[in-house]
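Just below is one structure, and these are the notes that go with it.
Entry: chain A
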Amino acid sequence: MSGALVEIDDLKVHFPIKSGLFFDRTVGHVYAVDGVSLAIQRGETYGLVGESGCGKSTLGRGLLRLVEPTSGGITFDGTDVRALAGEKLRLFRRRMQMVFQDPMSSLDPRQSVESLLTEGLKAHGLRTEMQQRLRSTLDSVGLPASALRKYPHEFSGGQRQRIGIARALVLGPELIVADEPVSALDVSIQAQVVNLLDDLQESLGLTYLVIAHDLAVIRHISDTIGVMYLGALVEEASADQLYERPLHPYTRALLSAVPIPDPQVEDHRERMLLVGDLPSPANPPSGCRFRTRCPWSQERCATSRPELRVFDDSGQRVACHFAEDILSGALRPHEVQAELVRPEADSGLGGELIPTQPDLPTQ
Partner candidate 1 sequence: MPLLDVRDLSVVFQRKGTRPVTAVDGVSFTVEPGQTVGLVGESGCGKSVTSLAIMGLLPRRGNKVTGEVLFDGTDLLRLRPQDLRDWRGRDIGMIFQDPLSSLNPVIPLGVQVAEVLERHQGRTRQAALREARELLDAVGIPDPSRRLKEFPHQLSGGMRQRALIAIALACKPRLLIADEPTTALDVTIQAQILTLLKDLVDSSGTALVMITHDLGVVAGLCDTVNVLYAGKVVERAYRHHLFAEPRHPYTDGLLQSVPRLDAGRGERLHQIRGSVSDNIPWSEGCAFAPRCDRVVDACIGETVPLEPTFRGGALRCANPVPLEVPA
Partner candidate 2 sequence: AESDRDGGDEGSSASGGTFIFAGAGDPKNFDPIFNDDGESFRPIRQIYDTLVTHKPGTAELVGGLAESWENDPSGKVWTFKLRQGVKFHDGTPLDAAAVCANFDRWYNMKGEAAQSQMIYYTDVFGGFAGNPDALYDNCKAQDPSTAVLTLKRYKGAFPGAFALTAFSIASPEAMKKYDANTVTQNGDSFSYSAFANEHPTGTGAFVFGGWNKSTGEITLNKNPDFWGDKAKVDKMIIKIIKDENTRKQELRAGTVQAIDFPAPADRKALAGEGYKVLDRPAFNILYLGINQKNNPKLKDFRVRQAIAYALNRAQLVQTKGPGGAKVADQFLPDTVVGYAGDVQKYEYDVNKAKQLLSEAGATGLTLNFYYPTEVSRPYMPNPQEIFTVLANDLQAAGIKVNGVPRPWNGGFKDDVQQFGKHDLHMLGWTGDYNDPGNFVGTFFGRAKAEFGDDAMTDMFDAIGKADATVDPAGKKAAFEQVNRDLAAKWLPAVPIWHAPPALATAKNVEGLVPSPLTAEEFNTVSLTK
């Protein structure tokens, strides 16, 4: 049981921004995912971190073909996922499942837990083993059988997330993409879900792609971690390696920004504070995407976009022209002027006048 289960090659997902005089024309793109290549080994957990809006979810969804990728390749266990279509794709979905961030909105409020769980089974013609699958799945996520008759809103957040996991599990998938599985949960509940995911991986041999913005959680559960910034991977390394030796300036900043619940550590930590905000993915900076906030940025960064390259034989990959110089201290950080970033709402959606809809009844 080894080798890559999933290989993503130069995946791009661009969302068109539409506007037009009469018929909508595409006036630009949101470069949500812009050339990501990675491989997830069978049985391992691949963790993806990055700031909000950097394209983590889109990558996960693109992988599952829940949004249509613009270009690039996806290979799942030797199958070219992008070539699948129609019924073939639908049946293939059984092998890769998704767990969503918000356990409330991802569960149809109108359906009982039972119908939520059986829906996938029915869709794949697994009616015969339904009861038994249901029971074993519920069991494995630690929900009582009595939960079947209840509705999602009657559960607590943690339990709901278990239902979401159960829904993914019931089909017996090989890959689970978990998009922020714990970030909506209470602190005391997070651990339950993290442990559950761990246990399930162990007992079922699952492969995970876990997406989160909480580096501590990611580090805890992942074998390999990819750090995303503005639609691209900037660094990839094993969990320990990344913590020990962050190469990319952004990774460094991220690591130093995570608060640690220990006053001893906090008081003596050296902080590397980033200036400014994440630029808009609709209008990314030229060259290195991080250069606007990078204290080590050089002229070259503005013109050439660094490739994600293998750094050394540890397998660590980084997308920075000057990773070696920064590591060695040859390159000194400099002052960065904050650039003002307009929030997306102002550039994308807010562009068009919202028309009043005469949908209200009048006498």
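Heads up, the rule we're going with is that a residue touches a chain if its C-beta (ideal position, glycine included) is under 8 Å from a C-beta of that chain, and two chains touch if they have at least 3 such contacts; residues count from 1.
Candidates were picked such that all candidates are chains of the complex that A comes from, given by their letters.
Bear in mind the structure is a predicted one, so any value in this text is a computation, not a measurement.
Chemist: Since the rest of 1 or 2 are in the complex but keep clear of chain A, which one touches it?
Modeler: 1
Chemist: Considering the complex alone, what residue numbers of chain A touch candidate 1?
Modeler: 51-52, 156-159, 186-192, 194-195, 198, 213-217, 219-221, 239-240, 243, 253-267, 269, 271, 273-275, 277-278, 337-343, 345-346, 350
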